[in-house]
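Here the complex is missing one protein chain, while the rest keep their positions.
Chain lettering (A, B and C) follows the sequence in which the chains are written, and residue indices restart at 1 in each chain.
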Amino acid sequence: MTTASEPKGLARASKVYRNRAYRAREWKAEGKKVMGYFCCYPPLELMTALDMLPFRILGDMDESISVGDGYLPTVMCIFYRSCFDLGMKGRYDFLDGFIGAHACDGAERTALIWTHYIKSPCNFHLDIPHTSHVAARDFFKEQLIHLKETLESFAGSTIGEARLRDAIALHNRQRGLVRDLYELRKPDPPLLTGSEALQVLIATMCLPVQEGSTLLEEVIAEVKTRRETPEKKIGRLLIWGSLIDNTALTGLMEESGLHIVVEDTAIGVRPFRHDIEQTQDPLDGLARHYLEEVKCPRTFVETGASYGEDLENRFHYLREFATHWKVNGVYANIIRNCDIHGYEVPAVRDYLEGLGLPVLIIEQDYSTAALEPLRTRFQAFAEAIG
Amino acid sequence: MAYLMGLDIGSALSKAVVMDQGALAAWAVAPTEGDFSRAARSVAESALGKVGTCADNLRAIGGCGIGASFAPCTLVKISDISCQARGTHFLLPGVRTVVEIGNQATRVIKLTELGKVADCLVSDKCAAGSGRVLKVIADVLKVDLDQMGLLARGARAPVKFTTGCAVFLETEAISRVAERNTKADIVAGLHRALAARIVALAQRMRIQKDYAATGGGATDTGLVDTLNAMLGGDLLVPEQPLITAAIGAALIAGEKAR
Amino acid sequence: MQSEKKQITKKSAKTLHTAREAGYFGKKMLENALKARQEGKPIGWSMVTWWEGDLIAKAMGMELVFPENYGAFCAAVRRAERHLDISGAEGFPSTLCGYARNCIGYAKLLADNKHQVPEDAPGGGLPKPTLLIGSGAACDARYKWFQALGRYMDVPVWTMELPQTGVREYYLDGNRSQNLRFIVRELHAFIGFLEKLLGKKMDYDRLAEMVAQTLKTLRVAYEVDLLRRAVPSPMVSQDFWSVMIPHFYLPDDPEAYAFYQRVYEEVKQKVDNKVGAIPNEKYRMMFSELPPWHSLGFFDDIGRDFGIAMVIESWNYHAITPIPEQELEGITDPLELIARISYRKFTEYNDTAVKYDAAPGFFNAAYLRWAEDYRADGLFAHPLMSCRPATYTLLHTKNCLEDRLKVPSVVVEGDIVDLRVFNAEEAYSKVEAFVETMDHYRELREKAAMAW
Partner (left out) sequence: MFFAGLDIGSTITKVVIRSPEGIRAAVIKPTAAEHRRLAHKVMQQALDRAGLCFDAVQYIVATGYGRINVPFADVQVTEITCHMRGIASLFPQVRTIIDIGGQDSKGIKVKDGKLAHFVMNDKCAAGTGRFLEIMARALGVELERIGPLSLQSRRPAEVSSICTVFAEQEALLRLSEGAGIEDILAGIHRAAAHRICSMVERIHVDREVALTGGGAKNAGLRKAVEDRLGFPVCLAPEPLLTGALGAALIAEERSARAGSRDMRERQRRRRLEAVTFFD
């Protein structure tokens, strides 16, 4: 448990951010289980309900990919290549279980290959349908039941309905706190920087849910009361696209005169935007939330009668973000070889430019060594906004 | 008396060897300078000259390298990869992985205990990661390739290069000089950048020890040391790292002629 | 950079007479589509759905064209470049699927031409569709790309669902039947969607006939695969890549069935008389996954020069291994049958994956089974710059073959539309060296007392 010496608020967030595994290792030392998972689709509630620590598997933009190249081809998503590379290098050796997910091709194939070379006592591969048809949701629920049973047999105990409801409540509370955190980014200048927010969000993905929520409360209190607030900048960015898990990239944008006020990414609002509805059978709520409310272009949205209608169906929520967070520019972040977002680029650009928002599109190589050349692009974008 | 000859006519260097009863009798290396045919003739003649014989006494000629087919003689064209493998095996039988750092590309070849090719990868998309970048920087710093290793030993804070492109490396090196970085730090930085790329290529195969470095890049002791460190030791370099492919060409041509 | 312009054969001279006739089916598909256009029949652009969607759409009177196939075609006739440039200009990343970028570029031209097929369109072009049938199976591009076409045509997209659970999960209690139920429910939804779109009812008897015909065609196609296990190999990949078209795209077409019976006869003949596809078969290689369409002659060259026979290839193009009788017992509903056929495609090698501890079952395990069945000496792995799904698992397959069966792989990069990536000279010298590698691993297999 967190000791007295343990820093609080932003300081703790940054400590966890910098050493993501340390709390998980402590947890493991306490004799409890740590479950690694891909993307935002495996329901954390199922793990929390069994007193397991769900641990988000991420890559490392500072670490050049080496060992992993013997197993995954270089043409595939660099983020998942990096995740796998770290796995092969033993950086995730503390995991008791691995939960892969068919979030996208990259996640799916990496997960299937991961379990072959990186052995964990407990493995599950979560298939996720591509539509949100009724049959798809039922199928997804069935998959969740298989996951639940796999976890239960590994834990040697079962998830009673009450425990599951409690877990859902705990995670909903955390989702609410994250939304509160985002509220603090609405003023101009925002009360906390994009890099600070990123550290907090990643920290919550490496901590047990209650500790994560405590951290969020600390941060919110701290930020509301701290004297020195971030300086005013020209740009108020919405980031859309592939995830960003390193402050070197957000820092570069901020140095270039751009505030980051909201992120529609798999580390940004996507996992936190909606609470899970407490349904008769809790699994219905889980299934609906993870299949339909976690918005990622990986899930097909039924086509509208016209292109305009289609765009509205797919991206209307971006308009809300833009207005509520007073966005004046959008950075479309594409990690090279991220097909899911790559195919979306022209459409999302059409939609956002239709709202009068300038869009900067960059395909980047998920490597801090390759960031410097992007500086001029961000600066020019800031100049274009200002 | 029947000699074997091997020719390796590369984009930067041409090499010729003469083998006598399975032993290396003579060898010659000369810059290609864009004229494959002329370069092939001159290295062939000087190698023959050294053993004091002429082309008529050759039982077979094996050729490899991008310019081999321009050679003014009839030869058995053999794949560069097989030649590199066989030649290295001839000089260093214990080697299981050859890293050939050539002017155009870097090759990683896994060998069987008989010196046959077990697996192979080539960096062929662009010159980044090829030996070429060494020459580029050597020219900028006005030092000889074979002095680079010595130079790098004096490095205190090796420069971090932000580009892999062989061309931009040159400009970056130039501005590093202007920024008062020492030649030593620049060269050491280059060695690291290049070695990292080569190791990354090698990592795409599950390579086995012993390792060997050949080709022009292997004449740079600084690069070799850095590579050796990154590979965790056991990196050997043949006494004549430039002529391994030519030796292989001669040996294989001999077998085929039998 | 290459100095010598080594003479590399571009087009493959196929070894089967029947293979030379197969082109007819490709033409037939395009012509039918254009005819349908004139007759005002509904046209569908369809992804390969491994028979999940095609039969149903056709039974509803829809004519189908396959943009993936069109991509390969445009590349082969060197007409893809323009389409790729347009797709880039439209803002689609150049790292996306080459087939997709070709189709997107073409769709833009079609839209600019008021949805009339442009005069100069390669191969007569693809007429504007009534419906786009995407698929979630195997790769994301195959529904994202059709969704992206919304910029150029107001045409509805239907995304076929095909579960893709892991090998371990496949064997979990009840999962298999749940997957099948899901597929069947989706097929019902698809039919409902089509009936609304086309304003007509599904003729289930017709559908049932088409499914029956499909099962027959796939069966012969599979039996041809069985014959190919013979040594020397009676036919090679160069043949397969032509004869596959009918079973892959038109299995419900009686002509396709008749064609395969002829293929079977011809191959059987050669097996009975021990006639090899290539005169001096010394090495037997497998190929994964999508071939360099524009230079298939390369495989003739290495056959001639090194005695390499390409004995089996491209898992995704093959007919399914027959569904065990007991699984079909008492099943008459054509949708139940379709579900089993398509699901079979993605699960048929799960048992192999278990046997060799070599998941995933799709794109991977098949090659381990084949290595044994076809006595393969090596795998020709063909990573593609712009087709990730056919590339993701290649290194893994390479490792599995090496570790489990002592079968080596040669890796030669290429692409499905950018013809310049596949460097025939480089490939040739890699294969030349690989011959040594195959010898070496043969010795290893002998030492390990393996069957071949």
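Note that in this section a residue touches a chain if its C-beta (ideal position, glycine included) is under 8 Å from a C-beta of that chain, and two chains touch if they have at least 3 such contacts.
All of these numbers come straight from a predicted model, not from anything done at the bench.
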Among displayed chains, the one left out touches A, B, C
Which of C:E31, C:D85 or C:D112 sits in contact with the chain that's absent? C:D85
Which one, B:V167, B:A229 or B:A257, makes contact with the chain that was left out? B:V167
For chain A, enumerate the residues touching the unshown chain of the complex. 358, 373, 376-377, 379-380, 383-384
Residues of chain B in contact with the chain not shown: 11, 34-36, 104, 125-127, 130, 132, 157, 163, 165-168, 171, 174-175, 177-181
In the full complex, which residues of chain C touch the absent chain? 1, 3, 85, 88-89, 91, 420
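Following the convention adopted for this analysis, only the chains that are shown with their structure count from here on.
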Work out per-chain C-alpha centres and flag the one nearest the whole-protein C-alpha centre. C
Distance from the CA centroid of chain A to that of chain B, rounded to the nearest Å? 46
Here the gap between chain A and chain C, centre to centre from mean Cα coordinates and rounded to Å, is 35
At least two other chains touched by the same residue of chain C: list those residues. 395, 399
When you check chain A against every other chain, which residues touch at least two of them? 70
Would you tell me which residues of chain C are touching chain A in their complex? 90-93, 95-97, 100, 134, 136, 139-141, 143-145, 147-148, 150-151, 154-157, 159, 161, 163-166, 168-169, 172, 174-175, 178-179, 182, 185-186, 189, 357-360, 383-386, 388-389, 391-396, 399
For a test of understanding, state which residues of chain C touch chain B in their complex under the given definition. 1-4, 395, 399, 408, 410-411, 423, 426, 429-430, 432-434, 436-437, 439-440
Which of the residues in chain B come into contact with chain A in the complex? 162, 196, 199-200, 203-206
